[in-house]
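Removed from the display is one protein chain of the complex; every other protein chain stays in position.
Chain lettering (A and B) follows the sequence in which the chains are written, and residue indices restart at 1 in each chain.
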Amino acid sequence: MRFVVRRLGFFVVTLWAAVTANFLIPRLMPGNPALAMMSRYRGHINPASLHAIEIAFGVNNHQSLLGAYFSYLGNVVRGRFGVSLTFFPDAVSRDVLQALPWTLALVGVTTILAFLLGTLIGLVAAWRRGGILDSVLPPIFVITSAFPYFWLAMLAIWLFAIKLGWLPQSGGYRITDDVGWTWAFVGDAMRHSILPALTILVTSIGGWILTMRNNTISVLTEDYVRMARAKGLSPWRVMWTYAGRNAILPNLTGFAMSLGFVVSGAILVEFVFNYPGVGWMFLQSVENQDYALMQGLFLMIVIAVLTAILAADAATAMLDPRTRDVR
Amino acid sequence: MQSAMNALNPVLTVAEQMRDACRAHSNMSRAEIEARSREVLRLVSIDPVHLHSYPHQLSGGMRQRAMIAMALLFTPDLVIMDEPTSALDVVAQRSLMVQIKELQERLGFAVIFVTHDMSLVSHFSDRLLVMYAGQVAEMSKTRELFDRPLHPYSHGLLEAFPSIRGPNARLAGIPGSPPDLANLPTGCRFAPRCPLVEPRCTAAEVPLYSVNGSLVRCVLRENGR
Partner (left out) sequence: MSAPVLGTTDRVVTPPAGPAPMVAEIAGGRWGDLWRAITRNRKAVAGALLLLVFVVLAIFPGQIAPDDPTAEIYLPALGPSWHHLLGTTAQGQDIFSQLVWGTRLSLVIALAVGALATALSVLVGVSAAYLGGIADGVLSLITDVILVLPIFPLIIVIAAYRRNSGLFTLVVVLGALGWSYGARQLRSQTLSLRTRDFLEAARVRGERKAYVIVFEVLPTMTSLIVATFLGAALYAVLTAAGLQFIGLGDPNSQSWGTMLYWAQNGEALFAGMPLWAIAPGVCIALLGGAFALLNYAFDEISSPALRVRKLERAHLPKSESRPPGPAPGTIAEQTVLKVEDLSVAYATDGGPVIAVDHVDFELGRGEFLAIVGESGCGKSTLLYAIARLLGSPLPGEIIGGRVLFQGRDLVLLECRAR
């Protein structure tokens, strides 16, 4: 229980740090870029929305910095991020919620898949030291882990969409489709997601394989693995319950650290594929200097990453009895 | 079975690990396994309530005894132990050794016991096998080796330990360190550290000589004395 409370506390602190960074960054920049944006808004939107944006960027300076900070915190808690310029007159929160399912479906599923597959391959590679899997894969994945995601995305488009014409080159669905839960639409969305998903999978799986392989190798020298073999257990059982289950624990912790990297890559992959998710919208807002939308999306990304890490923590607690005990 | 502090899988309960072992070697039912597990825990005087504990919830001594219990699940003929007491304090070491010895006499299994602590085994073992750099240096009855070590290395090992009976004898270490196995000296492997080294020691590999039923790898015992 203490473990859960401590982790939750940590996430609150992290989230607070992100919100504060969001508040301070525009104020610390020279030449107040937000002011330029505000002048473009004026007259287009209702006063309440304008006020929320003013608070967010500190444009209307009759409030003290501290007062502005608390008003901003209040707005964030109530989900008020102002109005998007790019998708005027949508509220930022609405845009974010629209983009979210696409990203969760693409990046979320791919990341989990990459983690599970990579962990499995890493375990088997370590188990068969010096085998084909073990001698071929690590060097290959050391190299692919250095691939820029977006470049691989470009290559994938060039090869599979342009040269071979097998798959659509961009977007999340055909624009002629009606969006909805029909077989035709879902199937088309799946077809559109194959290339971006493969891109993320190929570039992110290497890291999981390498760390899992190395963890397993060090766990294999532990006495309990020797002991399990001495007990005459089947190799399968030793590999899963004794070596694998212990080796995956540091990998789950590593998940927290590597996730930021995967998300960064995914943002660029969405951008290259014009995939209508959070990352694409984030970069659109950057391009259009739509700061309200940009900051809302940034917080969304932070929350998504933190939630995923929390899930990894829960998995750790499930697999490792030591974390469950009060220490 | 070797046994050390970390020989229990930290993520499984004692019961689960015992069940694993039973399943690998027999087709006992769940209830039978449970009953047998309780029985062997009692043998090593651990309260069976600890069956469903995780290893980190047990003390070091209990973990060692749980390991031994696990080895006893199938009334073995041979129990192999690798420094089972190395992480325990002296009192716990003694009580564990006494318990092992008792179980051995009761159940009649043979024991191979690896340790670097000569004083620990002096009261419990029948025979001693002294190894040096991968080879047998000396193999004798424990009593005989303690009374009259044949190999200078055995002698050195004894000197390095405080005797319980003896008066405040000065403790002498063995100078130098074991040879690099990839780069062995010619002739006797102990020669570079041996206080009694002679020119012929480094001339050729030394065979094992038989001296009154003991085996020793030292040219000084060439004539069986």
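A few points about this structure:
Here is the rule we use: a residue touches a chain if its C-beta (ideal position, glycine included) is under 8 Å from a C-beta of that chain, and two chains touch if they have at least 3 such contacts.
Every value quoted in this text rests on a predicted model; they were computed, and no experiment measured them.
Only one residue in the set A:8, A:97, A:257 or A:311 touches the chain that does not appear here, and it is A:257.
Considering B:118, B:150, B:206 or B:219, the position touching the chain not shown turns out to be B:118 (whole complex).
With the whole complex as reference, residues 10, 13-14, 17-18, 21-22, 25-26, 29-30, 33, 126-130, 134-135, 138-139, 142-143, 145-152, 154-155, 157-158, 162, 210, 214, 217-218, 220-221, 223, 225-226, 229-230, 256-257, 259-261, 263-264, 267-268, 271-272, 282-283, 286-287, 289, 291, 294-295, 297-298, 301-302, 305-306, 309 of chain A touch the missing chain. Contact between chain B and the unshown chain involves residues 1-2, 4-6, 77-78, 80, 82-83, 86-87, 101, 104, 108-118, 121, 124-137, 139, 142, 157, 160, 173-174, 176-178, 181-182.
The rule is short, and it goes like this: only the chains that are shown with their structure count from here on.
On the side of chain A, the complex with chain B involves touching residues 222-224, 226-228, 230-234, 237, 241-242, 245-246, 249, 319-322, 325. Every residue of chain B that touches chain A in the complex is listed here, in rising order: 1-13, 20-21, 24-25, 54, 56-57, 67, 70.
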